[in-house]
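All protein chains but one are shown in place.
Order of writing sets the labels: A and B. Residues in every chain begin at 1.
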Amino acid sequence: MEKKRRDFMGLSLGLFTAAGGIGALYAMKRTWDPLPSVKAAGFTTIDLVDAQPNKLTVEKWRGKPIFVLKKSADMKKDPRDVVIGDDHFLVAVGLCTHLGCIPAYVGDEHKFKCACHGGEFDASGHQIFGPPPSPLVIPPFTIDGTKLVLGEAGPEFNKMKDSGLIA
Amino acid sequence: MAHFDENAKPFSNKWLDERIGLNTLKRVLNTEYWIPKNINFLWAMGMVLAATFGILLVSGIMLLMYYKPDANLAFDSVNYTIMSEVGYGWLWRHVHGVGASIVFLIIYIHMFTGIYYGSYKRGRELIWLSGMGLFVAFSAEAFSGYMLPWGQMSYWAGMVITNLFSMGSLELNGIVEWIRGDYVPGDAYLTRFFMLHVLLIPLAIIGLIVLHFGTLRLPHVNNQESEEIDFEESAALWKAGKRKESKVIPFSPVFLSKDVFVMGVYFILFFYLVFYHFEFAMDPVNFDPADGLKTPAHIYPEWYFLWSYEILRPFSKDVGLIAFGVAQAALFFLPFIDRSPNVAPAHKRGLFQIWFWVLLIDMIVLTAMGKLPPTNPTFATIGLIAAVLFLALGPILVVITMFEKKIEKGA
Partner (left out) sequence: MRELKILAVVVFFSLLTYYLVEPYAHSQMHKHVEGHNFVYTGEADIEECAASVKQCKAMGIKTDKAQARESAKKAFWSEVKTIAALKGNATAGEAGFAMCMGCHNGSGVNMGGVVPPSLEHAGALYDKNYLIALIKDPAMASNVDHKYKDTMTHPMGSIKTMFTDNQSIADVVAYVMEKKAGEITSKEAYEEACGRCHAMRYAKLTQLGETPKFKYEKDALAYKIKVLDEQDAVKAYMGKLPPDLSIMIRARSEHFMKTFVENPQSQLPGTSMPRTGLTEEGYEKVKAYLEEVGDPSKPKREATGPWVLGFFFIFTILAYLWKQSQWRDLH
């Protein structure tokens, strides 16, 4: 019994309201976004000038542990190393690529050993034993003198990425 | 055992109807929920309230993501994080603050509409009572919500209102401390009012809304002449296509279309206030962080509580508390103290019409006096007269309605 033109008005009102609803949903999506202060905290600066060879330091970046290991003379160089002057560093996210536990560094063996399921990584972060499927992740970094800024992709990082070393 | 058609396609109309009575629901709640045709825009206030409650709920949910219910963190979580860091946080805060204030304007309009047209009488008593229950629930929700930004007004309003529970000369200070969870409004007080505001009272409000709708369905909505309509007769006329002759319209889509139009006008006002004119809802005093060692020069509740506040003030401590209690309860009894059998709009009820306007103006006077400092003797006197008048209006109504001339049918 409803004439066609009655539906037209109701339909156009409904569509217009839906458009407004999408606007409201957009505002709600933006409310859910990470806060500027959280995104800003996504950058950490580490000064490497006082790093000791074969002594692991653990920094924090975006809530995650970051392994910084200055390689001693007898440790093998690796294309994944972060090079500052003559010094080679392992800079990697300190989470086992198997299931995310933090592997412990055994200085005498130049190895990282994960207690959870026995995985092992060498001093350049490559997986050498056990379940880990890939090397330790290298975070985006840029070099500023003797300082390392994590969170920002600099030319050295991009070169590694292009060579497929980040994995 | 219900009958199920094996050939009905899953989630089709027939399939759903067999399982959840979809068609019956549609008829009862929408297409055959008969609303009188003889209504004006005031009849849309109920839906406006539902929409505003919905807006408060959604904006509240957004705020809840970032608000920190801790006496040390609350103020900055609102005024820094939400207002400047969160995407559109300022929008939700303004919407929530303005909405909380405007909802009471609509509640009062809705209430006075009911009083004017006698919508609390003849089978509609429970609608009135559940509505008054909603008024109390919304008041508690507003009060608990106002605590949360933990500004100066939050703290001192909390201090003053919880002090009322010492019950005057009874000096029940233990009860006051128990309510607060501390000697003064502090962290414990804030977090428990947070619980009330976010969980308990909203649940009560939702329950009361369901009750309010439930008690409305059988008696049906009232109309501008308060005429007792034969809904079956009119429904039959409508269904026969005689829409002009029928005294009713279906809720959906006819009544709804008027509702939506009124809501449109309302939202223009609402958002104008949200963006351009919000100080009445976001008082500057509450932008000073709470300080237990410094009282603001002027403490006052939000505008919708001022009439109650003013009844408290002119009397001595105990008399004031009793007057306050009586005033809160008085309106609940309206269906029962109106002794007249007439169900008619106020302008047809002789003295009742005068009583109505006196009530309205008295409440506005009480509201105005409640905001003013009590030190001015003229305002204090006006406030006293208005408070006494309010309390007298109950007994006066009994007398007026007992002697009200019965309106003959068709008059």
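Going forward, a residue touches a chain if its C-beta (ideal position, glycine included) is under 8 Å from a C-beta of that chain, and two chains touch if they have at least 3 such contacts.
Worth saying up front: this structure is predicted, and the values here are computed from it rather than measured.
Although one chain is not drawn, the whole complex shows that of B:178, B:275, B:336 or B:403 it is B:275 that touches it. One of B:258, B:313 or B:348 touches the chain omitted from the figure, and that residue is B:258.
Of B:77, B:215, B:342 or B:367, it is B:367 that touches the chain left out of the display. Considering B:126, B:140, B:211 or B:285, the position touching the chain not shown turns out to be B:285 (whole complex).
Residue positions on chain B in contact with the hidden chain: 37, 40-42, 76, 79-80, 83-84, 89-91, 94, 105, 109, 243-244, 249, 253-254, 257-258, 260-261, 263-265, 267-268, 271-272, 274-276, 279-280, 282, 284-285, 287-288, 297-298, 303, 306, 360, 364, 367-368, 371-373, 376, in rising order. Taking the whole complex into account, chain A touches the unshown chain at residues 5-6, 9-10, 12-13, 16-17, 20, 23.
Please note the rule applied: only the chains that are shown with their structure count from here on.
Put simply, the C-alpha centre of chain A and that of chain B have 52 angstrom between them. By the touch criterion given at the top, residues 1, 10, 13, 27-28, 30-33, 35-37 of chain A touch chain B in their complex. Chain B meets chain A in the complex at residues 58, 62, 65, 81, 85-89, 91-92, 241, 253, 257, 260.
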